[in-house]
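The structure that follows is given in the form of structure tokens.
Shown here: the complex without one of its protein chains, the others still in place.
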Amino acid sequence: MNVVPADLNNVESIVNEIVTRHEGNKHELVAVLNDVQKTLGYLPESALIQVADGLDIPLSKVYGVATFYTLLSIKPMGKHVIRVCESAPCHLLGANSLIDVLRKELRISIGETTKCGTFTLEHTSCLGLCGVAPAIMIDDEVFGNLMPDDIPAILEKYK
Amino acid sequence: MKTVEDLERIRKQAKVMTKLREGGETTKVVVGMGTCGIAAGARETLSAIMDELARRNIQDVIVTQTGCIGLCEQEPIITVERPGEGKVSYGKVSGERARKIVASHVINGQVVGEWVIPAS
Partner (left out) sequence: MQFYRSHVLICAGTPCILKGCGAVRDAFITELKNQGLEEEVRVVETGCLGPCDLGPVIVIYPEGTLYEKVKISDVPKIVDEHLLKGRIVRDLISEGSIPGIIPYKEPVYFGIQERIVLRNCGIIDPSSIEEYIARDGYQALAKCLTEMKPSEVIEIVKQSGLVGRGGAAFPTGLKWSFTANTKDDQKYMICNADEGEPGTFKDRLILEGDPHSIIEAMTIAGYAVGATRGFVYIRGEYGLSIDRINQGIQQAESMGLLGDNIFGSGFSFKLEVKKGAGAYVCGEETALIESMEGNRGEPRVKPPYPGTHGFLGKPTVVNNVETLANVPQIILNGADWYRGYGTPKCPGTKVFTMTGDINNKGLIEVPMGITLREIIYEIGGGIPEGREFKMAQTGGTSGGCLSGEMLDVPMDYFTLPEKGSALGSGALLIMDDSHCIVDIAESFMRFFVRESCGKCAPCRVGTVRLHEIVKKVACGDGTYEDLEILEDLGRTMRETSLCGLGQSAPVPIMTMLRYFKDEFMAHIEEKRCPSETCKL
């Protein structure tokens, strides 16, 4: 989830490389976007155009897919993306109070990115970690059995 | 792998890794590893048993430990229990004795009478 600004200068070659890896197969659109997002941190317009071109499909369709899935984003994301599970098992065991602490600590609302660009705060659907609810996921790392007091220490690791 | 026989061969080889976790009827060797046992050389006894089993490629024997059973002067003590047979305890089992017990009793079912601790 790390955005290296220099990467944005090479969107064309990065996307082309990914499209080639998927043999230009238009059925691989979701996989291509997953890979682009992983490399660039998000899906800038220039990348969407390049993908549409490379797979020979309309830009509107690429945009439609890019905005459908929650793990894909057309907005720049922070260096680290915090996903808070808000499904029933987590809700029952206090997900709301986690969100309150996260909002207070980061001074942003759900869906926003901190000014320094370090953190983006998002909701997520069930992470399948209900056995250790409430749970959050930061980038690819998962945390469970959380109490509101645990949050500051976890954030500190990523600052 | 080309045939079902190949699969069976791999299964037999790999069985050693999971057999231990499945329980069931199998021969059990229990080594007394209380402080007294260890002091009397039970570590060496245990290693000898492991080594002897490995050397003979015996995989369906459970080797486990237990604490002091109160016969400290007989340590190291090992107990062998084959499926359907009673427990037999041996006393003063050195590494050398352990190897003989494995060969004779564990594998072939022949109790080594001279080292058995008599039931009083």
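Every chain is named by a letter (A and B) in the order it is written, and numbering of its residues begins at 1.
The rule is short, and it goes like this: a contact is a pair of C-beta atoms (placed from the backbone, for glycine too) under 8 Å apart; a residue touches a chain by one contact, two chains touch by 3 or more.
Model, not experiment: these values are computed from the prediction.
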| item | value |
| --- | --- |
| Residue numbers in chain A that touch the chain omitted from display | 26-31, 33-34, 55, 57, 61, 64-65, 68-72, 86-89, 91-93, 123-133, 135, 137, 140, 142-145 |
| For chain B, the residues touching the chain missing from this view | 1-4, 7, 10-11, 13-23, 30-31, 33-35, 38, 43, 46-47, 50, 53-54, 58-59, 62-67 |
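The rule is simple: only the chains that are shown with their structure count from here on.
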| item | value |
| --- | --- |
| Centre-of-Cα separation between chain B and chain A, whole angstrom | 55 |
